[in-house]
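Excluded from the complex is one protein chain; the other protein chains are retained at their positions.
Then we have subunit A:
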Amino acid sequence: MIAFFVKRFFQAVVVMFVISLISFSIQDNLGDPLRELVGQAVSEEERQTMRDEMGLNDPFLVQYLRFAKKAVQGDLGNSYFFKKPAFEVIMKKLPATLELVFGATIIIVLFSVPIGVYSAIHPEKWFSKTVMGLSIVGISIPVFLTAIGLIYLFAIELNWLPSYGRGETTSVMGFWETGLLSADGLRHLILPSFTLASIMLPLFIRLIRAEMMEVLQSEYVKFAWAKGISPRRIYFVHALKNTMLPVITVGGVQIGTMVAYTILTETVFQWPGMGFLFLEAVNRVDTPLIVAYLIVVGAIFVVTNTLVDLIYGLVNPTVNLAGKK
């Protein structure tokens, strides 16, 4: 088990290094940070001095090494706009994004498993065929369109749910602002979560259905029928467990991807999360913040993938992470 974590840690270091290099190298092409930092009145001469002071005129490698040296100490630089450490700014927005991803994940799990399983067991029923058709439509609709549609229907026409913001939040343990503990916060979470889930849900339904259908054709399921096991047990113990193995692997990666997808959802819903922040940072050419965002998202990917591998190891007896006999 320790060996697994050590290996994962070194892999993570390499991944983070590559991400930092890439994200750092794109910052030169994003525009001039000085334009946002100073007003029109500042002369070109003064601008040059400021650039020299900020080290923006140094060669790329020098700049990167200076950044990397600080980064390993946990300092990802100061945001130009917020005049605060970029990492701190991002961390403050992280709970909102993670809660949104969490909400979407819950929706995906709650809907995709029963629907996928049902349509695998009864592929001929009209319900399954409808679901398959709708899932294609669902995959094809862009997120922002789903979001606008949901806002129009549930916020404007029916006036059931709020259309923007996080609503009431409570502070947990001093650093985590959560919207999950108040009714208002939860109400605000519903539409953004469904929007974020809308891309992945059809994909998961199709994935679970396809895997389940394959498992149901397998010899061991046939043998379970021959043993006279009840259908319920065959579907939910024999087949579902084997179905979930590949789904867990794919799902883990998709949860990481969803963190990236939040940019669109958060923008439409004015959700004060990392994605929204990132878009603002791009507009303001706030390069330290952009770099910090990419690194944090990269770290989230590494962590979720590690967790997924752990869970996979727990579910699949043929994988032995612990290295024990």
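By our rule, a residue touches a chain if its C-beta (ideal position, glycine included) is under 8 Å from a C-beta of that chain, and two chains touch if they have at least 3 such contacts; residues count from 1.
Definition applied: contacts and distances are computed from a predicted model.
A.B. asks: As a check of understanding, state which of "Multisubunit sodium/proton antiporter, MrpC subunit", "G-D-S-L family lipolytic protein", "ABC-type dipeptide transporter" or "Sigma-70 family RNA polymerase sigma factor" is the UniProt name of the chain not shown.
C.D. replies: "ABC-type dipeptide transporter"
A.B. asks: Given that one chain is not shown, which residue among A:F5, A:F60, A:F144 or A:F223 touches it?
C.D. replies: A:F223
A.B. asks: Suppose we count only contacts with the excluded chain; which residues of subunit A make the list?
C.D. replies: Subunit A touches the missing chain through residues 217-231, 233, 237-238, 241-242, 245, 315-318.
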